[in-house]
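Taking it in order: structure first as structure tokens, then the write-up.
As you look at this complex, bear in mind that one protein chain is not there, while each of the others sits in place.
And now, chain A:
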Amino acid sequence: MAVKNMVQAINEALTQEMKRDERILVFGEDVGTNGGVFRVTDGMVAELGADRVFDTPLAESGIMGMALGMALGGFRPIPEIQFSGFTMEAIDGLLGQLARHRYRLGGKEGVPVTVRSTFGGGVGTPELHSDNLEGLFAQSPGLRIVIPSGPYDAKGLLTAAIRNNDPVYFLEHLKLYRSVTEEVPAESYVIDLDKAHVVQEGTDITIVTYGAMVHESKKAIEKLEKDGISVELIDLRTVAPFDIDTILNSVKKTGRVVVVQEAQRLTGIGNHIMAEIAEGAMYDLEAAIGRVAAPDSHFPFGQAESIWLPNASLIEEQVRKTMAE
């Protein structure tokens, strides 16, 4: 099995799915000739044709609305919003239209649209490129939000998203694009969208997280294990609607939990996870629910990322604190 990074895994998923189903179209800003600003769609024009992988004008609401219209015409569009912050320009298209379509039509038909976008700190982008906006969009019914934490998950989850008949907002973490490599099967496979992944089992405490913080949590766990603390690590994979049962089962077993997210305390998915745990497993808890999140400012200027983003040592600190309660 070949070792691949997330860019390669996503490219492979897109290419294989497009070969499988000719109704799938990829479009967005710079995805055609340029192969995407992160080269995720590199080589796809040559392989699949310029009429299936193509550029659009620089207008996000237009891209999102085109996707819905094309879905009405029987296509399975995969629009790209170059950076998640630009999704702000297309909130009606994403939440008001795509996410609502099936409900509006009384369940009769949905829109099989997978919106790909990028986000995430650690690469020093300009403003509104890296913001963790998943919590904002997660408040909308009818929309799945998927955040893979590595290449293997990225390929399987994206394939599942594309084959799903409801809209999926698929968020690719910029720092994870090339920093994590792992073995990725050459053939197609799907990973269940509605299921969290127990990355490792443990008995003393649960960490619930997603995206890049899965890797920061792993670093923290290495140190914690040296002190004999057994940690169960849960990667949500689909952050909305997330898998409550897997979280509650784990928390009931360990009795302690730390919720970790890269997003600010006020945003992200963490608040919601904590509420579910409080509602569903309060009496199984031996300590207050711990939390690691970013400060409640806007996403930082590039050079402030290192003092702003949550990291392994903050996670380690919080786990030790929760263990001590």
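The working rule: contacts are C-beta pairs under 8 Å (C-beta built on N, C-alpha and C of every residue); 3 or more make two chains touch, one makes a residue touch a chain; residues count from 1.
Definition applied: contacts and distances are computed from a predicted model.
*Asks:* The chain that is not shown, which UniProt protein name from "Fe-S cluster assembly protein SufD", "EF-P lysine aminoacylase GenX", "Peptide ABC transporter ATP-binding protein" or "Pyruvate dehydrogenase E1 component subunit alpha" does it carry?
*Replies:* Protein name of the absent chain (UniProt record): "Pyruvate dehydrogenase E1 component subunit alpha".
*Asks:* One chain isn't shown here. Among A:Gly43, A:Pro126 or A:Pro141, which residue touches it?
*Replies:* Of these options, the touching residue for the absent chain is A:Pro141.
*Asks:* Of the residues A:Val123, A:Ile244, A:Met274 or A:Leu314, I need the one that contacts the missing chain.
*Replies:* Within the whole complex, the residue contacting the unshown chain is A:Ile244.
*Asks:* Sort through A:Asp131, A:Asp166 or A:Asp235 and give me the one touching the missing partner chain.
*Replies:* A:Asp166
*Asks:* Pick out the residues on chain A that sit against the missing chain.
*Replies:* Residues in contact with the chain left out: 51, 56-57, 59, 61-62, 64-75, 77, 92-93, 96-97, 102-108, 110, 141-142, 164-166, 194, 241, 243-245.
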